[in-house]
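The excerpt is restricted to a subset of chains, each kept in its original location.
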């Protein structure tokens, strides 16, 4: 670096450092280190290895060494995740809670164990999701192809993990995990959403499923579907209010349809057609479709 | 780890290990190791280096050392890809085939060589795709910018590779490659789709191109376009049936339009307007547009 820039850069470093005191909203609180996004993403992928043995790890789960591999994976996840959860709890803005290091460490260990303890139950659910994808998609040539490559399965498996941590009251981490899946798949599921078994998202890009959405069993949705809030003008005053719809068992929602509102209930086995815009409840067993806008045809020749 | 958790985790490891026998659909078949997604993605990116010399690799292709670099890259791809294809073939569920290790290894080598042998032909096609992007997008300041950064070029170059492997009958790998491009670009092209030269996808997020789609030359499509199946209620019984549309030469499809059905043919040089919903064939040279829904204007003041 030339002398000219050495001086200029020294000044600039001082300026940037001082600016770190000035901009609220983007300066982390004085509570020490925050959870680390890269570490959380690594743990998420190790949890996916645990959910789908033999698909994503480097090693095959041979019968004789299976418990050894699972043990190493579980121990690693428990230790690292507990550390990250402890940081997230320390960050937790609720001032009335006991924030002593010892209490937070204990609580983090409990939560980390709870998540790992839910793995067999999540695997039961995911097996139904994979079956739903196979049954519902003629392009699927095997269930293994689905596990390996379907973005819908990536999104729902990561969501089922994030949702456990959300229910356990962990700050920051569930959303980091959920938005990681959004990055990878284009499917945006808030960790708060409750989703039943045999759930299938086909293609998936552009799907949005809001925080207070409730989805039953055997539901199928396509790319570009929004399950959203009618209005968010209320901003933070709407926090905690049910703002997103409920889809009962067996509902199908075709591509590009939007369903809005916390009181909107799509009854069981209803079908919502492509690009429909729904803001009111739909009775069970109903097929709703839009009268497609009239087409005009002009010939160039 | 505290003693308390040591015991609990030991029990949990046993429980998870046992659950690996119980959930069908998400336990890999007893055929030994499956192909490795991370390895396949690395190979895909090496193939992109081969397709676009000097753009993505670490090294510049200087004239004197060019053959040396190409040789190293080709040999590496051949060896690793053959190994992955052999694993995929071994996995192949077709029971009537000869699955001896020797036969599979030979077949994998042949397929791997076939793919590499198609590189000059794929490069010819991609050169027309890059030209189509440059000619069609006023925001493009050079063809090099397009190669470096356009998601449409990423998607079509990876698709042209995946499509070769699909035609050669390789299980699992084509879809892993295709969904990798979907992850990166938001463009979902099934490896089965047949796509002609001078193909341009602008912006691209949300595009879906189904397995049995046929696309001619000089076709241009925009973000959010779906070339899909009318209904997939038939599930696996529809496997192999032409379910997705045909776009003849020179067709343009604007953003958010949907074209459905295996018997739907969009005639040459036709234009499909933004957000149109098409389920029937459109004659050649026709411009189809929707009568946009009436707008209502309200003033706040």
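A few notes on this one:
So that you can tell them apart, the chains are marked A and B in the order they are listed, and the count of residues begins at 1 in each.
Just so we're on the same page, contacts are C-beta pairs under 8 Å (C-beta built on N, C-alpha and C of every residue); 3 or more make two chains touch, one makes a residue touch a chain.
Keep in mind it's a predicted model, so treat the numbers as computed, not measured.
Count of copies in the whole complex in this file: 3, from one repeated sequence with 2 chains shown in place.
Simple rule for what comes next: only the chains that are shown with their structure count from here on.
Residue ranges of chain B in contact with chain A, taken from their complex: 1-2, 5, 8-10, 12-17, 19-20, 23-29, 32-34, 36-37, 91, 93, 171-172, 175-176, 178-179, 182-183, 186, 188, 190, 192, 205-206, 208, 210-211, 224, 226, 228-229, 232, 234-239, 241, 243, 256, 258, 269, 275-278, 282-283, 285-293.
Residues of chain A touching chain B in their complex: 50-56, 58, 60-61, 66-67, 70-71, 74-75, 78-79, 109, 113, 116-117, 119-120, 123-124, 126-127, 130-131, 134-145, 147-151, 184-186, 202-203, 205-206, 223-224, 255-256, 274-275, 292-301.
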